[in-house]
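All protein chains but one are shown in place.
A, B, C, D and E label the chains in the order they appear, each numbered from 1.
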Amino acid sequence: MQKKGSRALYIGRFQPFHKGHLKALYWILERENEIIIGIGSAQFSHTLKNPFTLGERIEMIYSVLKQENLLTRAVIVGIPDTDNQHSIWVSLVKSFSPRFEKVYTNDPLSRQLFEENNIPTSGIPFFKRDIYKATKIRELMISDQPWEDLVPQPVAKIIKEINGVERLKKIAGSLTPQQY
Amino acid sequence: MQKKGSRALYIGRFQPFHKGHLKALYWILERENEIIIGIGSAQFSHTLKNPFTLGERIEMIYSVLKQENLLTRAVIVGIPDTDNQHSIWVSLVKSFSPRFEKVYTNDPLSRQLFEENNIPTSGIPFFKRDIYKATKIRELMISDQPWEDLVPQPVAKIIKEINGVERLKKIAGSLTPQQY
Amino acid sequence: MQKKGSRALYIGRFQPFHKGHLKALYWILERENEIIIGIGSAQFSHTLKNPFTLGERIEMIYSVLKQENLLTRAVIVGIPDTDNQHSIWVSLVKSFSPRFEKVYTNDPLSRQLFEENNIPTSGIPFFKRDIYKATKIRELMISDQPWEDLVPQPVAKIIKEINGVERLKKIAGSLTPQQY
Amino acid sequence: MQKKGSRALYIGRFQPFHKGHLKALYWILERENEIIIGIGSAQFSHTLKNPFTLGERIEMIYSVLKQENLLTRAVIVGIPDTDNQHSIWVSLVKSFSPRFEKVYTNDPLSRQLFEENNIPTSGIPFFKRDIYKATKIRELMISDQPWEDLVPQPVAKIIKEINGVERLKKIAGSLTPQQY
Amino acid sequence: MQKKGSRALYIGRFQPFHKGHLKALYWILERENEIIIGIGSAQFSHTLKNPFTLGERIEMIYSVLKQENLLTRAVIVGIPDTDNQHSIWVSLVKSFSPRFEKVYTNDPLSRQLFEENNIPTSGIPFFKRDIYKATKIRELMISDQPWEDLVPQPVAKIIKEINGVERLKKIAGSLTPQQY
Partner (left out) sequence: MQKKGSRALYIGRFQPFHKGHLKALYWILERENEIIIGIGSAQFSHTLKNPFTLGERIEMIYSVLKQENLLTRAVIVGIPDTDNQHSIWVSLVKSFSPRFEKVYTNDPLSRQLFEENNIPTSGIPFFKRDIYKATKIRELMISDQPWEDLVPQPVAKIIKEINGVERLKKIAGSLTPQQY
């Protein structure tokens, strides 16, 4: 367990931010004083894998942090993808984020890239991985099944306000054989 | 049916422009006064899905418009892809095109993006979809089957002049397991 | 003088398209059968030097070609800038444009780039250069002096419809010492 | 004065965030319920005009918001520059930011771009403009004059920790005639 | 067989450079006086298909050329990918490389692109294709099987120094179903 005074980066795409992410956040905050929530693939949206814009994801996470009284310990940043030019990604992260000493993520490639740059990394235990999983939540949305209980309440509220489920269904429709 | 004086955008990739596209063009011109033909994925070429350059596609469509005496009612523009950064695509379209009030396309994602930007969209009826289909025409070219009758005559002429079929076959050959 | 059947590229930024450009167009059409009007710096707009978007410039030039009954001999294409990566610019032009045999422009760098690629170029005589000059027309707009007579009538109409003069004045205001 | 429940965007480059920016923040918060602080030219750093990275600027502003107990009413986002491709910038801002109804800035071009997109804008009164001005603060740093009192205390602390003044002096040294 | 005094370009990705590549090099040097080794997909790394950076690949190939006493006849250059914007790739190659008269490669698309630009190309005979093949070497690395004998000795040495096999395994681990 890291000593207090520390600041760590927690990276995900948060499409959308769900209750598993929130549990992970609390788990990291037991180990670190401050947390930077790094929203990856920042520039993408309106795809099956990345339906929500960076701004929408910031709005969702900010509203959760506010409700949970975590704003004094967590700050949100957007981290663009560099396609497959992975060798510059860590320096991009470092320049887009407040300083940090450690990175929390379960993605092997991200961990490899940070370790090659001498930045320590750690995995995060999964919380009910079979149900709290963004891929699954997006599938529930597309197939008109209930998904609201899998995300914090402010996230569900925002997704409804922006007609997020309708958007996701339209995107899914685009993946059928091309029409023009 | 839209009132006269109107101008609409018709978006496609036109790889290549075939007789189904031409029928769609006439169908839209019954409903609109002027049409902007937006050639999507403008920057791509020499792939199986996008064999022809923007310039070659402009030349093909311009030659058809000339033959059909449609040049006073139709103008051609190129529209680059933004990869998966879809949130900026509509503003890119708007800045690369003359003003328009409506968009005609059958692609659900494109329609979703325009609708989110408060621009009305409409689908287009297909015309003998089983035969007038760019994917199929490219397959005919690769397998040395007759394709010329599926495109307007000036399009066939240009494809021959630029050795388009030979190019497509070479590209198809590149997709076999990598050779170096 | 080039033989008939030929097609040439005429490159400019057309910010805006003025009567000097129109005269140049007629001068080239005496020498060539078809002309491609290449609108350079396609991606830029809302600057002092490039106030109008590509789409607005296409709309202006198309409306002039229509009025002059030149649509069967002239086609419009947009040509993006490659910043200072000049070595790829000619291949970009070639892929964004119908085929051409010759380039008309007065810019020495553009001529050098085409000549290095074995494409012949030619200058264009200026027509009343002291008054038909885009830089000067933009200055007149900013200083509230009459400019309408220097551009073809459909161009003036469009600039008014899009509040182009107001835009240019706002942009000029941005160039005073930075305010935040 | 705008009604409560509103959310507005306040755009600047914050190189660095100074006491004039903090006063502007309070002035806007009298008029709006929530504020989004948009850090412009996000991708740039290590230049005379933009010495600090986005991450450093986020860290500075976050520490000020924390000290001022403003974290429940203000969220920070980074906004990349689009060079001179201004026509897509507003859609980029919208996709990188939570939803907002109004924009506060003193930059005429930014106001023009938002107004063309039907988003209302407002200027901000300057607070002791002769002394609270980022350009001047950077000049003081370069010439070894006192600057600490012009920025909130947490900002001064961070600039010292990252050796920001030394960096700025090195950058200034780079602008003498080129040495290789 | 080409006459002496000639210079040719040999293009590959060299992920990694193996004994088949070295044999190809000697085969080309029987036909040409000088060879330019063009390392394609220069900007990519840390993927299954492109695990090594351009710099690592240059270091590998340079060390082989040194051992083989070939430095006076071979020079190394990096060639970035242009995604699917293939129409500008040849001009990019030409501007990133010393002058050459011919291209050696077995990739049909590359050959097509050079031929369209009037640059002659030639295939290269494969040498024990079933064992000297980069895809297979990377698979051996991932599955902990012996691979060292398939590459020149200096290449094996560098891959070990940079922990290349460990990197490749981590990357392979990233391709299991996404974990956040």
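Heads up, the rule we're going with is that a contact is a pair of C-beta atoms (placed from the backbone, for glycine too) under 8 Å apart; a residue touches a chain by one contact, two chains touch by 3 or more.
Nothing here was measured: the structure is a model prediction, and the numbers come from that model.
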What are the shown chains in contact with the chain that isn't displayed? A, C, D, E
Contact with the hidden chain (one of C:23, C:86, C:99 or C:169): C:86
Can you say which of E:48, E:77 or E:165 touches the chain missing from this structure? E:77
Need a quick check: the contact residues on subunit C for the chain that isn't drawn. 11-13, 21, 84-87, 105-109, 111-113, 116, 134-135
Touching residues on subunit E - with respect to the absent chain: 42, 45, 53-56, 58-59, 62, 66, 71-72, 75-78, 94-99, 162
Absent chain, residues of subunit D that touch it: 43-47, 50, 53, 167, 170-171, 173-174, 177-180
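In this section, only the chains that are shown with their structure count from here on.
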Can you name the chains that touch subunit B as well as subunit C? D, E
Name whichever of A-D and C-E has more C-beta pairs touching across its two chains. A-D
For B-E, find its twin among A-E, B-D or B-C: the pair where over half of the contact pairs carry the same residue numbers. A-E
Intercentroid distance (Cα basis), subunit E paired with subunit D, Å: 46
Find the geometric centre of each of subunit A and subunit D from their Cα atoms only, then give the gap between the two centres in Å, rounded to an integer. 26
Centroid from C-alpha atoms only, then distance subunit C to subunit D, rounded to Å. What do you get? 37
For subunit C, residues contacting two or more additional chains: 45, 53, 94-95
Which chains touch? The pairs are A-B, A-D, A-E, B-C, B-D, B-E, C-D, C-E
